[in-house]
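As you look at this complex, bear in mind that one protein chain is not there, while each of the others sits in place.
The first chain written gets the first letter, and so on, giving A, B and C; residue counts start at 1 in each chain.
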Amino acid sequence: MPWSRFDQSHAAPEGGGRIITFKDAIREAIDQAMIHDPRVFAIGLDADDKFGVFGSMLNLAHPERVIGAPISENAVTGIALGAALNGLRPICIHLRVDFLLVAMDQVVNYIAKWRYMTRGRIKVPIVVRAVIGRGWGCGAQHSQSLGGLFAHIPGLKVVMPSNPYDVKGLFLAAVKDDWPVIFLEHRWLYKNTGSVPEDMYVLPLGKGRIARAGNKLTVVATSLAVIDTLNAVSGANLDVEVIDPRCLKPLDEELILTSVRKTGRLLVVDYDFPACGFAAEVCAVVAEKAAHHLKSPVQRMTFPESPMPASGILEKAYYPNPDSIAARIRAMLDGVC
Amino acid sequence: MPWSRFDQSHAAPEGGGRIITFKDAIREAIDQAMIHDPRVFAIGLDADDKFGVFGSMLNLAHPERVIGAPISENAVTGIALGAALNGLRPICIHLRVDFLLVAMDQVVNYIAKWRYMTRGRIKVPIVVRAVIGRGWGCGAQHSQSLGGLFAHIPGLKVVMPSNPYDVKGLFLAAVKDDWPVIFLEHRWLYKNTGSVPEDMYVLPLGKGRIARAGNKLTVVATSLAVIDTLNAVSGANLDVEVIDPRCLKPLDEELILTSVRKTGRLLVVDYDFPACGFAAEVCAVVAEKAAHHLKSPVQRMTFPESPMPASGILEKAYYPNPDSIAARIRAMLDGVC
Amino acid sequence: MMTGNTLTRELGWRLLRKLREIRQFEERIIPVYPTDVMVTPVHLHIGQEAVPVGVCDHLRPHDLVFIGHRTHGVALAKGMSMGSLMAELYGRTTGCAQGFGGSMHVCDPANGLPGSSALVGGSIALGVGAALAARLGKRDQLVVSCFGDGAADAGVFWESLNFAALKSVPVLFLCEDNGLSNVMRKEDHLHADPGVVAGHFMQVWRADGTDVLSVREAAGEAFAHIRATGRPALLWCATKRWMKHQGVEADDLACNPVDREKDCPIRKLEQALLSAGLATQAEIEQLGGEIESEIDAAIMFAEQSPFPDPGMLATEV
Partner (left out) sequence: MMTGNTLTRELGWRLLRKLREIRQFEERIIPVYPTDVMVTPVHLHIGQEAVPVGVCDHLRPHDLVFIGHRTHGVALAKGMSMGSLMAELYGRTTGCAQGFGGSMHVCDPANGLPGSSALVGGSIALGVGAALAARLGKRDQLVVSCFGDGAADAGVFWESLNFAALKSVPVLFLCEDNGLSNVMRKEDHLHADPGVVAGHFMQVWRADGTDVLSVREAAGEAFAHIRATGRPALLWCATKRWMKHQGVEADDLACNPVDREKDCPIRKLEQALLSAGLATQAEIEQLGGEIESEIDAAIMFAEQSPFPDPGMLATEV
């Protein structure tokens, strides 16, 4: 299983090539990983049912390596870890990130720390996939993101891909990695399409990308917020640089700092809780390391300081969107806000 | 049970008065709360045993309202919540904050959100006490702080007291409060002494204090870090203002901002994981709201980006201490670092 | 089975009204739902009505029931008004949680509904805690933790049984066993019968969860035991889910064949009433019509109620 031959990462295709959905890109990554390496298997509640984790697990070449599970997220996450400690490369699946909170003991106390506690004598090549994203009137317990929460814990890598090309390369990189990776997929991205090479390839965990070049303001955004920001910016034709770090941890600080040094302004758009979160981290890094380049104070755009409401009208007010992002950017550029 | 009569908070006693330990101040607060209000009870693993939660639960007037529990932190935390939903005011106890991760589903999905999901028709007057703090070779799974993790979750108040006077007033305020409160007590503070009024009193949740006035640099620290910072500063006679926010959430932003506007410099000393944590939050708030007053970039002093090691020599390197804090402050004031 | 229950007209009629309220309420959701006026995932109770109705018939308003994600049937059986529930589904301020909760988060303190959870399992423990509170407060109050067979997979079920048994917590564990956890059959998610396991911790009753009289009788015995001993009990009701796990389509799983005649709690009770001469077909039809009017009113109430004010978004937190 020479994963090393995938070390050379493809450059993102410049349009053209094969166009597939985000969902199919994940599916292909899982399929190829399982074909390539017999140690790869998947486990989780509803992982093996006819819905196939929103379609991302259907028609795999090795369905015998997809193990469904009871509503026992805590044990099942531990079981995935145990398999990793015994030589396999599990993909542990949670249909909603909220369910992963049931397994927090395993994630924070075991998965994140095992390699350190054994001084690296035991590797922990586990990928924990969780689907995130606002529901449709799903309310407070079924709409969380929690990327910042996982990124807070030393020992975990946290990936939040925004497009089909990235999701495939990052997923394969996560499976290849000998450290635990939390892989958060926004449900609203699943139908988005993009050019994705058919071959296997990996993208380095910890390298972000410039999703759009610009000069007046740096926006750091992840996952769905990247797409919404790009829509906001291109719709209004704003001279804004959009950075997609891809990973909350390891964080590509240099990419962000370089951009902020150029633009002198930072807005972090993070679809997550505000306090002590990822947006705070990016602001802190910039305040620590690029303060002298800032022309105006950094800003955060996140969920409000509140759980998620259910009613549609409240949801609309709760979540940032391209319009509200564009408005905020314009206000920052106008120096109004 | 007119808790309202405790609305008037005592000023911190200026020396004199009765001197007791931090541990006895908690004990007294629990005892008085239980005597004052029959709805108050305590529940948790080892809450009722002869060790009495490191002495903080011994000789209570109402031992019949202290309920021990099996190693079932998840259910037990849910049981405490259920009791709160049915009119009681539970104090749910975890001897180590690490154990609380087993109950994260209850804390994040239920306790934090219940009041919101029921639109405030159901109050959630629960206090979750957890003892934090570096062990003595305890290693990665028994030395966490996690204040920043809880403060990330909307719906939770997070208290981290640093001295006997505060711990009593804040604990009584937490019991009185109709919102859930995570109450984190650093084990290393238990023997510290201070002047504590015998009567019941509450301190407002969300109001910090200036632990020491100064002009050249603002240090924001919580819990044990306040004490270590005060030692660092007074030992070296540095002109530093030390802010103890007491609560990570609600955060007394105004107190911090006022101080930073005066000193122009900020160091956050947070005995917790660095990324996406409380230190990041304070830096972000200052960068957003007081950037123009900063004479030099903000700085964070936290645990390294790693779990806790066991060996004494490694522990010593891992944890900030008065010496390393003093060194950092001096470097900031010298403009060296 | 109906042994042991003296089926009077008053009892039968009360139960039938509740069964039909739930059924008819849910059936009215079906045609409306695809129009997106209710923006919230619904888990319908159709087919399982006998369980909440049989149990809640013993309960007073101040007795509590904790629920998971499948809320409507229990909420109505426990006394929530149709308007309040309907308005919550419509996301309006007049909803039981003013639109902040949605279908999976309903509450009605005045009727003993302290809220519900979209996460499976955890609410089992809440019932234990509420019953503990009742005991500590020496209150005359019954508490029920209602959950599905899938929830019994979760560790919190085990911990809750053990705690309740150890500490003599007077709670009723009520399993609404529809044999399914989403699309998974019970034998695929549970290796042992949790009812049997629970027997090592407390007394267990079993009832036919498609027969309201069977449920009511067993629940009555279980509550009597709880009152008499101060100890927990478990009531296991085998029942049948007619609809898909979520949404408004009929279930089509091969492992879940539904016989809408034989498996119907409403038919069963109506047949019993008819053959005992306690009701006529005409009366039953009239009842159906009355309920339909109530639902009309509830829908109109919901439709005409205002949406919540987005300015209130970050309050109560």
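Assume a residue touches a chain if its C-beta (ideal position, glycine included) is under 8 Å from a C-beta of that chain, and two chains touch if they have at least 3 such contacts.
What you are looking at is a predicted structure, and each value in this text was computed from that prediction instead of being measured.
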Result, missing-chain neighbours among shown chains, is A, B, C
Contacting the left-out chain: of B:Gly137, B:Gly214 or B:Gly264, that is B:Gly137
Hidden-chain contact residue, picked from the options C:Phe173, C:Phe201 or C:Phe301
C:Phe201
Checked against the full complex, the residue among A:Gly78, A:Pro245, A:Gly277 or A:Pro307 that touches the missing chain is A:Gly78
With the missing chain put back, which residues of chain A would touch it? List them for me.
38-39, 41, 65, 67, 69-70, 72, 74-88, 90, 105-106, 109-110, 114-122, 154-155
On chain B, the omitted chain is touched by residues 46, 49-51, 68, 70-72, 74-75, 98-99, 102, 135-142, 304-307, 309-318
Touching residues of chain C against the unshown chain: what are they?
153-159, 161-162, 165-166, 188-193, 196-197, 200-201
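We adopt the following convention: only the chains that are shown with their structure count from here on.
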If each protein chain is taken as a node and each touching pair as an edge, is the resulting graph a line, ring, star, complete or other?
complete
Please compute the C-alpha centroid of chain B, do the same for chain C, then give the distance between them in whole Å.
41
Could you please state the distance in Å, as a whole number, between where the Cα atoms of chain A are centred and where those of chain B are centred?
31
Distance from the CA centroid of chain A to that of chain C, rounded to the nearest Å?
38
Junction residues of chain B - those touching two or more other chains
74, 105, 109, 116-117, 154-155
Each of the following residues of chain C touches two or more other chains, namely 97, 100-101, 105, 117, 119, 121-122, 155, 315, 317
